[in-house]
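Removed from the display is one protein chain of the complex; every other protein chain stays in position.
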Amino acid sequence: MKLRELAARLGCELRGDGEVEIRGVAGLEQAGPGDLTFLANPKYAAHLATTRAAAVVVAPGHGAALPRLVAANPYLTFARAVGILCPPPRPAAGIDPQAHVDATAVVGEGAHVGAFAVVGPRARVGARTVLRPHVVLYEDVTVGEDCLLHSGVQVRERCRLGDRVVVQNGAVIGADGFGFARDAEGQYHKFPQVGTVVIEDDVEIGALTAIDRAALGETRVGRGTKLDNLVQIGHSVTIGRDSVLAGQVGIAGSTKLGERVTLAGQVGVAGHLTIGDGVIATAQTGIPSSVEPGKIVSGYPAIENRAWLKSSAVFARLPELQRRVRELEARVAEALGARAGR
Amino acid sequence: MKLRELAARLGCELRGDGEVEIRGVAGLEQAGPGDLTFLANPKYAAHLATTRAAAVVVAPGHGAALPRLVAANPYLTFARAVGILCPPPRPAAGIDPQAHVDATAVVGEGAHVGAFAVVGPRARVGARTVLRPHVVLYEDVTVGEDCLLHSGVQVRERCRLGDRVVVQNGAVIGADGFGFARDAEGQYHKFPQVGTVVIEDDVEIGALTAIDRAALGETRVGRGTKLDNLVQIGHSVTIGRDSVLAGQVGIAGSTKLGERVTLAGQVGVAGHLTIGDGVIATAQTGIPSSVEPGKIVSGYPAIENRAWLKSSAVFARLPELQRRVRELEARVAEALGARAGR
Partner (left out) sequence: MKLRELAARLGCELRGDGEVEIRGVAGLEQAGPGDLTFLANPKYAAHLATTRAAAVVVAPGHGAALPRLVAANPYLTFARAVGILCPPPRPAAGIDPQAHVDATAVVGEGAHVGAFAVVGPRARVGARTVLRPHVVLYEDVTVGEDCLLHSGVQVRERCRLGDRVVVQNGAVIGADGFGFARDAEGQYHKFPQVGTVVIEDDVEIGALTAIDRAALGETRVGRGTKLDNLVQIGHSVTIGRDSVLAGQVGIAGSTKLGERVTLAGQVGVAGHLTIGDGVIATAQTGIPSSVEPGKIVSGYPAIENRAWLKSSAVFARLPELQRRVRELEARVAEALGARAGR
């Protein structure tokens, strides 16, 4: 594609030769002839002089010898360019003869159902949605339009996915929550998990992530929220819009996360809490109690990030601090005499 | 179902109008007309006055204006009521024509084998057991009676499951343990994992949980134990009866857990340890050495929970403690003169 055409499709300002042919995409240092690249972080600006790329997406005010597209948010614009230049593989519409689609199920126009996929009784698959091989939809599942479910995804009875939802391989939506009632002898009895899961529009769910159905009512993931791989979402959890949960995060049952919450990798959140809008938790943080909107928290038990950074710095010097206390005790005992017991 | 009939089936005392029709179940605050609800935690008792539920399960001594079932353990009784009122979907007995059942396999009376399920050579499926679509049983697997294996569950060669075992979607039972022998050049060579896994009766295994087979001998999960999602059980681990492991817990190889052990979310336990009966570990605890029966432990490395709570409180004030030591040093140095070196 010519750079001029790409600029037009992205709605970007073009600087330099628009006739250059763009054949691929790559990072600044890896790019070769024919590649489009981008500069989002100014600290890599020096690479602009040496990149072999054919063109670059830059923010306004960045000069460059090579042809460039000027965009307020170069990373976002480059992401869109990648989608145009390298469209993901898309199977043709239709139901594979080796799929198992129940007679009472409804598959929308232009949808694709891959080999060995199962679409259960009364399940509904929206228009243009793609189910890759080995997707399983239990009875009464609803999947919206323009969704993409990768191979090995399991969706349990009655769960509902909105439009444009993307689910990576092996994710499980709607398995039973972890609910048991203990009897007087200490044995556990299953609390039947009769609720469901609702995934709103534009959510993406990572590989091998588990979102449990509610015991009663529903578990809900809000519009535009993105979950990474191997994330655990307990029963009756609610996650607000535009939140981001990184890999291996775990949220225990009935906790409510607000909008625009960011949880870094391996964070754990206890059950029955409220995590306010815009909260950020750094990696491996363990959150045992509710967090006010806008806070940045770290450590276990989680405290404010700045306090945690300071305490962590002292932690690394604790043996020295202990020694100083011991020396003070000795000096004070010596100075003040026999009363200095301990 | 009339409340009177439900009371009879639960063996509960009925107070109030037994003719009220029960059509669903819900929490105290979410319940609407026709719903049965429950009060287990006295701190929610005030909601009894405002709930719109048709009836409630309560402990003896709790008054309520609405019809009620009186039970010593309201949560357990409500759980049983949910099972009666909202029975889980159960596929009809029989083998789906698209399943793959080896000629040498045995499928018990009343069992169901779903589409694209694989029952390998010499595998045995007990009476009334349900294999949802896409369950895979390798050769020589034994699954007991009245089990429920959800879609995507994989059970490897020779593993044995008892009766009434429930396995959520995507769990893997009997994958090779992580065992390698290192040679003089630092390269790792596989130690063939020729042992197996035994899952005793009434165990429940969460979605995407992995229970590795033993290198030699067996990995064993004791009767009535419940494992949540994304749990990792290493090779040759033994877990006693009636234990509970929450989401994302990991147990390294050859460790023995006693009975009634409770591990909260994201706990890790090192290999070759003994964790005594009744031990509780709070969330994210890391256990590097064996723990005596009955202990409650926290932190990493794990210490007794009370000590950890106190140390954690001081941790959050470490910068202040450090400042106080610095001030003391200055005051002592000033008072005691030039000898005050450090």
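By written order: A and B. Residues from 1 in each chain.
By our rule, a residue touches a chain if its C-beta (ideal position, glycine included) is under 8 Å from a C-beta of that chain, and two chains touch if they have at least 3 such contacts.
Treat the numbers as computed from the prediction; the structure is a model and nothing was measured.
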{"item": "Identified contact with the non-displayed chain, of B:A105, B:V198 or B:A270", "value": "B:A270"}
{"item": "Hidden partner chain, touching residue among B:G24, B:G144, B:G162 or B:G234", "value": "B:G234"}
{"item": "For chain B, residues in touch with the removed chain", "value": "100, 116, 118, 134, 136, 138-139, 152, 154, 156-157, 170, 172, 175-176, 178-184, 186-192, 194, 208, 210, 212, 216-217, 230, 232, 234, 248, 250, 252, 266, 268, 270, 284, 286, 288, 299-301, 303, 307, 310-311, 313-315, 317-318, 321, 324-325, 327-328, 331-332, 335"}
{"item": "Chain A, residues in touch with the chain not shown (by the definition above)", "value": "25-27, 30, 72-73, 75-76, 78-80, 82-83, 86, 88-89, 98, 114-116, 132-134, 150-152, 166, 168-170, 204, 206-208, 224, 226, 228-230, 242, 244, 246-248, 260, 265-266, 283-284, 299, 312, 315-319, 321-322, 325, 328-329, 332, 335-336, 340, 342"}
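Following the convention adopted for this analysis, only the chains that are shown with their structure count from here on.
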{"item": "Computed distance of Cα centres, chain B from chain A, in Å", "value": "25"}
